[in-house]
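Structure first, commentary second.
Here the complex is missing one protein chain, while the rest keep their positions.
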Amino acid sequence: MKADKKRLEFLKKDAVQGFTRTIGLKPVSLKPGEFITRIKLEKHLCQQDGFVHAGVIAAMADHTAGYACYSLIPESHRILSVEFKISYLKPASGKYLECKAWVTKPGKLILFTEADVFSVEGKVKNLVARAMHTMASVPRAKIAK
Amino acid sequence: MKADKKRLEFLKKDAVQGFTRTIGLKPVSLKPGEFITRIKLEKHLCQQDGFVHAGVIAAMADHTAGYACYSLIPESHRILSVEFKISYLKPASGKYLECKAWVTKPGKLILFTEADVFSVEGKVKNLVARAMHTMASVPRAKIAK
Amino acid sequence: MKADKKRLEFLKKDAVQGFTRTIGLKPVSLKPGEFITRIKLEKHLCQQDGFVHAGVIAAMADHTAGYACYSLIPESHRILSVEFKISYLKPASGKYLECKAWVTKPGKLILFTEADVFSVEGKVKNLVARAMHTMASVPRAKIAK
Partner (left out) sequence: MKADKKRLEFLKKDAVQGFTRTIGLKPVSLKPGEFITRIKLEKHLCQQDGFVHAGVIAAMADHTAGYACYSLIPESHRILSVEFKISYLKPASGKYLECKAWVTKPGKLILFTEADVFSVEGKVKNLVARAMHTMASVPRAKIAK
């Protein structure tokens, strides 16, 4: 059940709210099963040594992967993160982060995703982290608070 | 090389800056190899369904585990996250999050840690996530930007 | 749906077949949500440096966790491993391995488990690995080959 153009536009906007607004996440492009996002790097996203905090990178990878999933599920469903693993290949700094996430294996209940996070400074783009996630597609009614 | 009282007090303050200030992390207690922190939950830390964003929980677990490591390494060294895995046992909401992280296996170069994250509302405390991390202890000089 | 005594006895036997027979897995005790197993260490389970192969430890942790799950699901269902992460705290050798696995969060579809693997030599027992798994409980009919 791939999202149509209108749904994709909605999802791109929906992806920025609450915590993702806090960290300045911006959608770049969303197509069924693949989402690209960016974050401009600022001091309030860094850790004690001036690098981007590992938590920002993990949050970006998780969220970008989650909305890549939204593009493949019915509107009646919601995505919840079941678990993920992230490896930090090198400390990240630069002007902004870019994340590309994609669904490696869609399923009715469980979707597997992956995400690459790059630090970008001018024309230099470095892969700084790679993540693998397990996402659950849950009927909205079941997760009401 | 366990931190003395003065060093522990320094680390508790040092743990809050940049991104951890952004998410409102507060140290509760730090002893050699174990750190407890809290975050008051507010809307800017949540995701689209009103639950705490998975990225906040991951960031909290990673950071709390990282500073649990700092209490066991020389002042000349810095902690970098090599990788972690986090499992989300249930969606988190409530008044605040509490995280307890501990070093399961210290080493000169590599430290293994774990972290539990609880959502707290009044007297009810629910385990919402568990994480395992690999941390690297690196001489400060080697990671200068 | 906790298994009764008869079901637990069946599961203890059922746990040893195919690959787990190949690696010499022996059930020690099974109660609802917790399974303990052992493997006698022999040369054909080791790697190039004489330590137990990481794959044996991973297989043991996965399988012990899987059957801990079986003790909590209906007989009509089967357990499949969705994913796991394992950390190797130290190289393993000794007379045998012991694994204790338990369900940290049971669910109708998804069960979270953890496992500790110890190397044992006489009275000395060392924790050599820790794992976290995501398991799926699937109706038997759905996974027929």
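The chains carry the letters A, B and C, assigned in the order they are written, with residues numbered from 1 in each.
Here, a residue touches a chain if its C-beta (ideal position, glycine included) is under 8 Å from a C-beta of that chain, and two chains touch if they have at least 3 such contacts.
These numbers were taken from a predicted model, which means no experiment stands behind them.
**Q** From the listed residues C:Leu45, C:Ile73, C:Ala101 or C:Val117, report the one that touches the chain absent from this view.
**A** Of all options in C:Leu45, C:Ile73, C:Ala101 or C:Val117, contact with the hidden chain holds for C:Leu45.
**Q** Touching the left-out chain: which of A:Lys31, A:Lys90, A:Lys108 or A:Arg140?
**A** A:Lys90
**Q** Counting contacts across the full complex, list the positions on subunit B that touch the omitted chain.
**A** 82-83, 85, 109-110, 132, 134, 136
**Q** Counting contacts across the full complex, list the positions on subunit A that touch the omitted chain.
**A** 85, 87, 89-90, 104-105, 112, 114, 130, 132, 134
**Q** List every residue of subunit C that touches the chain not included in the displayed model.
**A** Its contact residues with the unshown chain are 14, 17-23, 43-51, 53-56, 58-60, 62-63, 66, 78, 80-88, 91, 93, 143, 145.
Basically, only the chains that are shown with their structure count from here on.
**Q** Please decide if copies subunit A and subunit B contact each other with the same set of residue positions, more than half shared, or with different positions, and reply same or different.
**A** Same-residue interface.
**Q** Counting only Cα atoms for the centres, state how far subunit B is from subunit C in Å.
**A** Centre-to-centre distance between subunit B and subunit C: 29 Å.
**Q** Round to the nearest whole Å and give the separation of the Cα centres of subunit A and subunit B.
**A** 21
**Q** Show the residues in subunit C shared as contacts by 2 or more other chains, in ascending order.
**A** Where subunit C meets two or more other chains at a single residue, that happens at 85, 132, 134.
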